[in-house]
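One protein chain is absent from this view; the other protein chains keep their places.
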Amino acid sequence: MTDLVGILVTTVILGSIYGLVAIGMTLIYGTLRILDMSQGSMVMIGGFVAWGVLVSAGWSPVLAILFAFAATFLLGTATQLVSVQPLMGRRNSIDFEMITFITTFAVAMILTNVALEVFGPEQRNVTPVISGSVDIYNGVNLPYQSIAMAGVAILFMVGLWAFLGMTRWGMAIRAVAQDLDAARLMGVPVSKLYPVTMGLASSLAGIAGVFLGSLYFAYPSAGNLPLLEALIVVVFGGLGSLSGTVYAAYAIGLIQAVTEIFIGTTWDLPILYGVIIVVLIVRPQGLRGKPSEARL
Amino acid sequence: MNEPLLEIRSLSAGYGSATVIQGLDLSVRAHESAVIIGPNGHGKTTLLRAIAGLVRASEGEVRFDGVPINGRSPERIAASGVVLVPQGDGLFPEMSVEDNLLMGAFVSSSWRRRRESLERVYSLFPQVKERARQQARTLSGGERRLAALGRALMRTSKILMIDEPSLGLAPIAIDAVYGAIAELKERETTLLLVEENFSHVRGVADSFHLLEMGTIVRTGSYDELVKDEEIASAYLGSAVES
Amino acid sequence: MTERRALFPDMSPTRWSVAGVVLLALCLFPLAESNQYVLTVFVTSMILAVLNISWNFVLGIAGVWNFGQLAIYALGGYGAGILMLHTSLPAALDVIVGGLMAAAISIVMAVPTLRLFGIYTSLLTFAFAEVVQYVIENTSTGLTGGTFGFPSVRGLYGSLSPVVAMHAYYWTVLGIIVISMVGVALLSRSRLGIGLRAIRDAPGFAAARGVSPLRYRMLAFALSGFLAGVAGALYLSFNQSIAPTVMGLTAMSIDVTMLVIGGLGTLFGPIIGTTIVAVVETLLVSYPGIEFTVVGAVLLVIVIFVPGGVVGLASRVRSRLPTWNARPRPGVMGSGSSPPRPAAALGDGVPALHTSDGQER
Partner (left out) sequence: MAIDSERISRRGFLRGLGAAGAGALVAGGLSGGLAGASEQSRSVRSGRVFKSPRGTPIVIGGGVPVTGSFAGTGLEMRRGMQLAVDKLNSEGGVLGRPLKLSILNTETQQPTVMRSVFQKFVSDKVAAVFAPFTTYSSVEYPIVADAKVPTFHVNTYQGNIDWVKQHGVKNIFQGDPSQIWYGPGVATLMENLISSGAWTPIAKTMAIITSNDPYSLSIAKSFEATMKNKGWGTTMFQEFTIPQSDYTAELVSIRKTPPGVIFFSDYTPGDEAAFIKQFRQAPTKSLVYEQYAPSVPQYLTLAGSAANGVLWSTVVGVLEGTPVSKAFEKEFHRTFHATPGHSNAGDQFDLVQIWARAVEQAGDPYDFTAVSAIVKTTIYRGVCGTYSWPDDYLTCYPYPTYTKFPTLGMPHLTYQIQNGKQVLISPEPFNVGKYETPPWLA
């Protein structure tokens, strides 16, 4: 029973973190057909912003989230303009995905190492947005921070869902993802929409970074692990499928929780990669993805 | 008033190094209903896509409403009142029919009036209204075509271009589609249609342009064109006999 | 001579003589240079060049976005190392067997990639590499040394004095580079090379012509895996050890940068790219931490502005006049502008990155 509660709690927490980081990646892949390797760096930047706002300036967590949102939104937009926009002319090339994979990766390299120059390598402690914890069941302990994080993650996922489903620009993003030419015929200005989409997705990662920062600390390579985990989630969920990403996030959380409790934490990443290999072989399009097509 | 709404002069366009349209001239007056016919693969679709900005012209000029528009992005051309219903409808497959229609009103001037436009389209195409909540990919071919037409009507257009309205549809669906087109013509919408033969368009067209090998080879009314034996035998479909 | 021309279509007699002089200079270099650090940098970079030649073959020529090559490289090193430590076979044989083991694992990796394309291939192979790294790090049998790194081995030239061994490694690796370049040139002119490019550029057409993707791709992975494994075994030999850190994101980012800067899918790209990045890294060695920022920036600029890498740039400048008109103007958005198809010949500098799917109506 303790095991079961432990698994459940771990699943919800891990799943929510993964969801928040991965959903931005899915949004970008669905819309622009690029696997944005700079998303991990956005998590890292979110962490440093949180450190600056909460620790250095001593301001409130709400401001930390707002600043992280703004900073990573701008940075994501800039990343698109620098590393993707100049390549859009090659969009029909089958290697477009690969080229942008490499350019966004280059951006990640630059961001990580600039952060190293600016902030230095040491881990910085980010004050938890909320402190304290609650004992749920027989020693299964849950910090309020984790509850808040899961709550905010779910809030943002629902918010994104509403935005994409109900607003003019949200619908435009989906339209572009499903049929670029048709969307342009509707008058959707893709040259503006793309940077904004990438900014939006990056800001989700940035907000995740605020919360992760207080768990994992802020340091230059803090984005590597979230990036790898997000990659696993988006592949598992099917590239470009938002609902798939959310299911996959919790499924991966569950697999990880079970692995940690019954096999050992060293093995959770290799086992996840193993799962991914199997998924890619058996069902290449992932949990909910459509073969060869990216649709939000 | 004497200047045509759409005027194309010695237009060349294609994909990469392959030129599909070469030195093409065409003009369409306001409230005119013009039809381009011609065999498959000779550049009809490319022409519409070039006008809409989806294909970049390598030479020549496209003037719309007196302004050169070639070189502009498709979204700017779309915002200036050029509406294209592309081949294969171009519906957003994972969106509901209603969301598809709403996307038709994306341009900000139309977005404000989206509710009225929606009502108008629904009254025009009751079948589309029945399917409003369904995902576009679940529709039948005829319903899809009507939805695409409906989506085109969500926006104030100065010219409505439709690429092969009858392509791949069952006869009964073709009738429905052309019924709708006839109604648009009634309302003095400027139309530019592309069809492979005369069979369905005879009743709705003011002028015909025959496109072969990437250029317009003949222009005239239906009667003028069918006088030519060669044209008649090549482009008169079975519908004429019946 | 005619035979050679067919192999290296770009090479004029002048170019051949330049290449000959460069090669000769490279051969004689260690005799003139006594600084062991400089020689270490050379040998280390040349081993990376061997790896990059092997990777370029599968990535640029076969067009399979394989991101697992570093794992194959590491496995070659570990395989050879285990043999050196636990058997008394001659070291040269260990290197070859290490290569063969890597080839075998590479073939295993090739099979699932057949059903996938594009980004999925890279994710699968990347996941594979991660699993390999974790297994090496966490294996409890003591065979790999875990995160401590592999126990020290004597290597190929363990019995020689350090200075002599350095020369021996230098010439060995240089020889392997020359052999593998000629091999790649031969292969890409062969049925295999043509078939691979056909599968890459026009899979449907290739299948219709009876080119079996399975056989061709497995062969490509086997050959490239063998070379990568040999490179790994050379790494192990030269450094007398190997550690799991030869794999992973950081190592991969440097190698990808080398390939892209040089020019993916070109014959000389891996060599030129490896040289450029190695020189940049060596120059920046006294400014630790900055090297990755610079490498990242160079990578970004090259991918965006010099799509064919340095080799592509060179050949484009040379052939600018005749082909200029055929090229659509770059940089404009619009699905209409389809990029040019790659020329079939290897070494002519037209990069694989330009491949078009040609799906226009």
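So that you can tell them apart, the chains are marked A, B and C in the order they are listed, and the count of residues begins at 1 in each.
One rule holds for everything that comes next: a residue touches a chain if its C-beta (ideal position, glycine included) is under 8 Å from a C-beta of that chain, and two chains touch if they have at least 3 such contacts.
Keep in mind the model is a prediction, meaning the values are calculated, not measured.
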Worksheet, complete the sentence: Shown chains in contact with the undisplayed one are A, C
Worksheet item: Where the complex has a chain not shown, which of A:Phe69, A:Tyr194 or A:Tyr216 is the residue touching it?
Response: A:Tyr216
Fill in: Of A:Ile45, A:Ile147, A:Val234 or A:Leu269, the residue in touch with the unshown chain
A:Leu269
Worksheet item: Any idea which of C:Ile105, C:Ala228 or C:Ala243 touches the chain not displayed?
Response: C:Ala243
Discussion item. In the complete complex, the non-displayed chain touches which residues of subunit C?
Written reply: 35-38, 40-41, 44, 137-138, 145-152, 162, 235, 238-243, 245-246, 250, 285-289, 291-292
Response to the item:
In the full complex, subunit A touches the hidden chain through residues 2-3, 6, 9-10, 13-14, 113, 116, 120-123, 125, 133, 135, 138-141, 143, 146, 215-217, 219-221, 225, 257, 260-261, 264-266, 269
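The working rule: only the chains that are shown with their structure count from here on.
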Worksheet item: Based on the averaged CA atom positions, which chain is farthest from subunit A?
Response: B
Worksheet item: Any idea how many Å lie between the Cα centroids of subunit B and subunit C?
Response: 51
Practice prompt. Round to the nearest whole Å and give the separation of the Cα centres of subunit A and subunit C.
Written response: 32
Discussion item. Can you compute the centre-to-centre distance for subunit A and subunit B, using the mean CA position of each chain? Integer Å is fine.
Written reply: 42
Practice prompt. Send over the residues of subunit C in touch with two or more other chains.
Written response: 332-335, 337-339, 356
Worksheet entry | Residues of subunit A touching at least two other chains | 181, 190-191
Item to complete: Within their complex, state which residues of subunit C touch subunit A.
Response: 65, 112, 115-120, 122-124, 126-128, 130-131, 134-135, 138, 249, 253, 256-257, 260, 289-290, 292-293, 295-297, 299-300, 303-305, 307, 330-335, 337-339, 352-357, 359
Worksheet item: Which subunit A residues qualify as touching subunit C in the complex?
Response: 35, 82-83, 86-95, 97-99, 101-103, 105-110, 112-114, 116-117, 180-181, 190-191, 224, 228, 231-232, 235, 239, 266-267, 269-270, 273-274, 276-277, 280-281, 284, 292
Discussion item. Looking at the complex, which residues from subunit A come into contact with subunit B?
Written reply: 168, 171-172, 174-175, 178-179, 181-191, 295-296
